[in-house]
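Removed from the display is one protein chain of the complex; every other protein chain stays in position.
Chain IDs A, B and C follow the sequence of writing; residue 1 opens each chain.
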Amino acid sequence: MKFGVIGAGRIGKIHGGNVAARRDSEVVYVADADAGAARALADSTGAQVASVDEIIASKDVEAVAICSPTDTHADLIERAARAGKAIFCEKPIDLDVGRIRKCLEVVRSAGATLMIGFNRRFDPNFAALRERVAEGAIGELEIVSITSRDPGPPPLSYIARSGGLFRDMMIHDFDMARFILGEEPVAVSAMGSALVDKGIGQAGDIDTAVVIMETKSGKVAQISNSRRASYGYDQRVEAHGEKGMIHVDNVRETTVEMASSQGFTSDKTLNFFLDRYDAAYKIELDAFVGAAKSGAKPRPDGDDGLKANILADAAYQAWKTKQRVAIE
Amino acid sequence: MKFGVIGAGRIGKIHGGNVAARRDSEVVYVADADAGAARALADSTGAQVASVDEIIASKDVEAVAICSPTDTHADLIERAARAGKAIFCEKPIDLDVGRIRKCLEVVRSAGATLMIGFNRRFDPNFAALRERVAEGAIGELEIVSITSRDPGPPPLSYIARSGGLFRDMMIHDFDMARFILGEEPVAVSAMGSALVDKGIGQAGDIDTAVVIMETKSGKVAQISNSRRASYGYDQRVEAHGEKGMIHVDNVRETTVEMASSQGFTSDKTLNFFLDRYDAAYKIELDAFVGAAKSGAKPRPDGDDGLKANILADAAYQAWKTKQRVAIE
Amino acid sequence: MKFGVIGAGRIGKIHGGNVAARRDSEVVYVADADAGAARALADSTGAQVASVDEIIASKDVEAVAICSPTDTHADLIERAARAGKAIFCEKPIDLDVGRIRKCLEVVRSAGATLMIGFNRRFDPNFAALRERVAEGAIGELEIVSITSRDPGPPPLSYIARSGGLFRDMMIHDFDMARFILGEEPVAVSAMGSALVDKGIGQAGDIDTAVVIMETKSGKVAQISNSRRASYGYDQRVEAHGEKGMIHVDNVRETTVEMASSQGFTSDKTLNFFLDRYDAAYKIELDAFVGAAKSGAKPRPDGDDGLKANILADAAYQAWKTKQRVAIE
Partner (left out) sequence: MKFGVIGAGRIGKIHGGNVAARRDSEVVYVADADAGAARALADSTGAQVASVDEIIASKDVEAVAICSPTDTHADLIERAARAGKAIFCEKPIDLDVGRIRKCLEVVRSAGATLMIGFNRRFDPNFAALRERVAEGAIGELEIVSITSRDPGPPPLSYIARSGGLFRDMMIHDFDMARFILGEEPVAVSAMGSALVDKGIGQAGDIDTAVVIMETKSGKVAQISNSRRASYGYDQRVEAHGEKGMIHVDNVRETTVEMASSQGFTSDKTLNFFLDRYDAAYKIELDAFVGAAKSGAKPRPDGDDGLKANILADAAYQAWKTKQRVAIE
């Protein structure tokens, strides 16, 4: 499967490298506004530099990996869909739910394959939790608890165009909650504050937040986010049910434990999301290539992208208005 | 210190036994509506059976341990306060906040020592967490997360007169949240359902609940409750802050781990609250005797009891009205 | 059951206190060369001070707890056996195997109940491991691994009369190995050195040692000892077999874990043997009282004491002669 990679930044490099490393796929073109970045990724993957127009127009290109800034996603998805490409797009489709809906209309009419990059679904640990829950290992699911904390806050310049904590960071957790609940949340309450960086508060955003949600059948979910964790990237999920609980713990740097007069000390968690989700990105690509080849519906698809954004919007509104927000 | 123990049920036996085992205290009288229960506890502690009136009137009795049903607490506290006794009373003071306030007025005018039995504050694990947080081990506190799950639901007859999950079960977690936050919550949101036992739902109560709270300075707390946990009594607390996180895990039956073709299996958690909090009850009594002797203000005191009830009421209202509830 | 406690030192206080706390037993006499120590223990247990002769002669005394120095054990056992007392004696019976054999002859002819204080058999963790092995949880047992490390070395004055590391410290591990193996070792190899305290080496002893043993059927055991462990009292046992492995880990002071930029740190192990084995001493006494009342053979009995000493002697010889030593 021949790929055009649009966007040669941090995440473009990951997907481009993974495409190039597979036996059944290759990167043929790389596009990026930054010519040097495009050149570097093209060289390391054996591809050529091209413009976005060239990639969309190329008959060789069967699939595109959209790794460019968020505000370009919806347009690129539409263009690629109309050109008959299979589309892998990093989350989110757009920050505006209306724009997402229009984009998905285009995808639907074009009959295009669209997969959204909620990479955590493919983490072997979270995937195992979800599979066991789905198989009934804990009987009826009752409570989902998700903790996500970044090692440190992004620069304020990033915060300004991020869409805010709920749409930028907690969106992964909304998707994870839906993934595990197997049922749509119908209400969201949220609380949050700027405790990590006052500048984040001055920019109208928060860096610390807790959310609760419930589904029609009465299942509940709780999400805890912080833009800071001194002990490394903190990514935990717990599912509690009738017959038991399944918990996914963090991944540590090594399995070394040091015992001394200070107690027993083990390593910090894997600190960088690209390390933490290294395997997830490869498995995600595998799922995309499989879906694109077979024509099977990929998951997470555009609708999953939409629904996570709807929850993020609801949480934002719940936080801003200090009201519980119902999801239609 | 000479004690009168009022109530010779499960919790009365714990406190009576602990009073009798100390070198500096003794049980002199035991009262219970059930004469057999009173006799048994009196025998095992070397005390005499007496009526409540006799205990209150006795000049020998320096302190009372109120272990009788909830609806007797406020009256007994008032009578003992007026009689000049030091008072240890099991939580809650009353289910009605107005009644609690009146009772605390009486205690205040009498200048009586009143300590409320939030035993978990004295658990060595939770106490160590709180002490380290207070000492600044994690810098500024940001998020408190509390998980409490009972091994199984109580009988429906108990549910009916319990005051509901928030006042009966989560009240411990409200106190724990206040204990660790070191600051009063100013708002509560709640969601919950009856997933464990439909009868609980039919009785107008819930058995599964999640709550979020925030303080004036923007700290947040989340509480997760279930009346069921197949793996034993689940009692965990986590405090996250600027410089790190402190987590208290459950206590297991043994330190045995079995490795087999099924994986690595360790024991369930201590399944019964009297086992889990065995040490806490002793340390709690120590604190009470210390305060009663020295005249120092005990903690948790009547005001702590009141504030936990206020939070429970707010959570109940938040759940019922589907609104965030502000605490005045 | 009426006890005479002989020896009112650290271990005498433990056993005396436990006897006094039971409903079915009491301390009637306490003897100790140090009159103050005897008085203190007698007072705290409600007993009277007496001489050893008085205890042996007393018709009231049904059982003796021998907690005096090692070199008095064998004589006291013999006298108590002849006087028809049930006997609980701290390990070892004697440092000399010949003397032990003679002593056990006397016990046998007298038909006395004799139990030896290998307290670790009664630790709930080790007992659970042994029970599961005996029940076949790991199928045929293949390898037993024991790690025992003291927090720090005893004073040199103690070392001098201790009988050396193998007879004083590793003897517990020899008993534990026998307890779990369910079969007698037939050969011992040993290596060791004085790494912790040069004075121990100058006294002809060692403070660091490793031993391997094998049984007739080919099971193997390994023991690792050190007189030092910076992280607390280290007591671990592992049994490996056909179908799996069972591991007993240390007991920590609390279940608190602190995560920071230094990693994840949990508490040291319980640092003092009296804390670590607090429950074991109570259960041990329970077993003794049960055996003494019913006339059932107690375990560990005199023969267990003898066999542990034989293994300790063999290990000593193996270390000294740099030869593997066969056990007859």
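Assorted remarks:
Everything below uses one rule, namely that a residue touches a chain if its C-beta (ideal position, glycine included) is under 8 Å from a C-beta of that chain, and two chains touch if they have at least 3 such contacts.
For clarity, every value in this text was computed on a predicted model and none was experimentally measured.
If you put the hidden chain back, the residue from C:G16, C:P92, C:G117 or C:G192 that touches it is C:G192. When the omitted chain is restored, the residue from C:K91, C:R121 or C:R149 that touches it is C:R149.
Of the options B:S109, B:S217 or B:T265, the residue whose C-beta touches the omitted chain is B:T265.
Screening A:V61, A:V251 or A:A315 for touch with the missing chain picks out A:V251. Mapped onto chain C, the footprint of the missing chain covers residues 140, 142-143, 145, 147, 149, 187, 189-196, 208-214, 218-222, 224, 226, 228-231, 234, 240, 242-245, 322-324. Residues touching the missing chain, restricted to chain B, are 230-231, 252, 259-268 (touch as defined at the top). Where chain A meets the omitted chain, the residues involved are 21, 124-125, 128-129, 132, 137-138, 243-251, 253-261.
Just so we're on the same page, only the chains that are shown with their structure count from here on.
Among the other chains, the CA centroid farthest from that of chain C is the one of A. With centres set at the average Cα position, the gap from chain B to chain C is 40 Å. Centroid to centroid, with C-alpha atoms defining each point, chain A and chain C lie 58 Å apart.
Of all residues in chain B, those that touch two or more other chains are 243-245.
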